[in-house]
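The complex is shown incomplete by one protein chain, all other protein chains being positioned as in the whole.
Take a look at chain A:
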Amino acid sequence: MQRHLILEDGTTFVGEGFGAPATTFGEIVFQTAMTGYQESITNPIYDGQMIVFAMPVVGADGIHAEAYESVKPTIRGMVVHDLAEISTNRQRRMSLDRFLKQNNIPGLCQVDTRQLIRHLRESGPQKATIVDYVDDHARDQLAATVLTKQQVQNTATPKAYANPGRGYHIVVIDFGLKHGILRMLGDYDSNVSVLPYTTSVEEVLTLDPDGIVLSSGPGDPNSLPESVFTLIRVLQTKAPMLGIGLGHELFAMANGATLNPLVAEYHGMNHPIQEIISQEIFYAMQGRGYVVDDQTVDRKKMFVTHRDLVDQSIQGLRHRDYPAFSVQFFPDGAPGPIEPNVIFADFFETVADYVEQYN
C-alpha cells in the first residue's frame, strides 16, 4: 500500500508501506552504515527515532537470533530504498517485514533515500510522521507532536540485575545500554551488575566494584539529573571507569566540558578515528547527535585520546588523575568493525592493575 512520509518542514516523500500499518511519529535520522540494520533498529540509542537507511537494499539478512541489541526495538519507523523480499541468510529466523509487524513498527520502502538524506543532512533531525494520506489533519498532528526527552528513562533498567561471570566485578550504570556492551564484558567473564542510573553513590560503592562502565544510551545528555554527574565524579576516583557513547558524553560533562548538538546526527562507520597517543587509525560504528566542545575540555584534567579525522571531533577522553576513560564511538562492534574491541581489553588490563594494587 502506498504510504507517505511527512517531515516537519513540510517536505513529503511517497513510498510503499511495509512492517506495521500504523501511523507513527518520531525524530528522523539517517544511518549510512552498509551493514547491521538489525543491530541498529534494536539499539536503544534510537529510542523514539525513525531511521532512514542509506544502504540501497535492506532486509536481505532477515532477522537473526544473535543480532539483537535490546530485547525489543523502540524505534518509531524505518525508511529504506529497497526492501529485500527474499532473505537467503541461513541464520535468519524471520523476515524484517514480519519482525516490524510483530513489534508494531511501520516501515516505508521505495523511497528516494538519497534525496531524503541530502535533505536531512542540511536540515538536521526533525519531526516526521509516516501516514496513509497527506492531508491537513496529518500535518496538524505532526505539528502538534511533542517529542519526548525521556528516552533514557524509557530504555534504561528501572531495577538492578546481574549478568553473572566468574571474573572481575564490573558495575554497569545503565543509560539505555546495548547488548554489545554486556556481550563484551561477558567475553572477559566478568561478573556484571547492571544498575539504574538513579543508583546512589553509596549503593554502588557497597557493591565494591572492580570497574565501572557508563553505558551508551539515547537522547539528550542535558536532560539527565545532576545526581548522575555527581555519581560519575565520585565513582571515577574509586575504580577504573569506561564510558561509552552517552556514557562518554556524561563523563565529559561531569568533568566540566559542555556538548554541542551536531547539525546532522552522525550514524555510520566510515569515519577514520585516530588514537592520538599511538597515531593509529581505525574505524568504528558511531552514533552521535552531540559532540564534546573542544574549547571546554580542561586540559589540566583530561587528555583527548581519540579524534574523528573527518570532522576532528573528540572521540575519546581520559582523566589525567584517575584510570577513567571514555569513547564516543561503539567499541563493541555490533554492528561494525571489531578493531575497537581492544578498548575493553585496555579496560580489563586497567582493572587488573587496580585490583592488584589496592586489594
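Heads up, the rule we're going with is that a contact is a pair of C-beta atoms (placed from the backbone, for glycine too) under 8 Å apart; a residue touches a chain by one contact, two chains touch by 3 or more; residues count from 1.
We take it that contacts and distances are computed from a predicted model.
Chemist: Unshown chain, UniProt name, "2-oxoacid:acceptor oxidoreductase subunit alpha", "Bifunctional protein PyrR", "Tryptophan-rich sensory protein" or "Peptide/nickel transport system permease protein"?
Modeler: Answer from the record: the omitted chain is "Bifunctional protein PyrR".
Chemist: Which is it among A:Ser215, A:Gln328 or A:Thr350 that touches the chain not included here?
Modeler: Per the contact definition at the top, the residue touching the missing chain is A:Thr350.
Chemist: Could you tell which one of A:Asp112, A:Asp294 or A:Asp321 touches the chain left off the display?
Modeler: A:Asp321
Chemist: Which positions on chain A touch the chain that was left off?
Modeler: Answer for chain A: residues 275-280, 303, 318, 320-323, 342, 345-346, 349-350, 352-353, 356 touch the chain left out.
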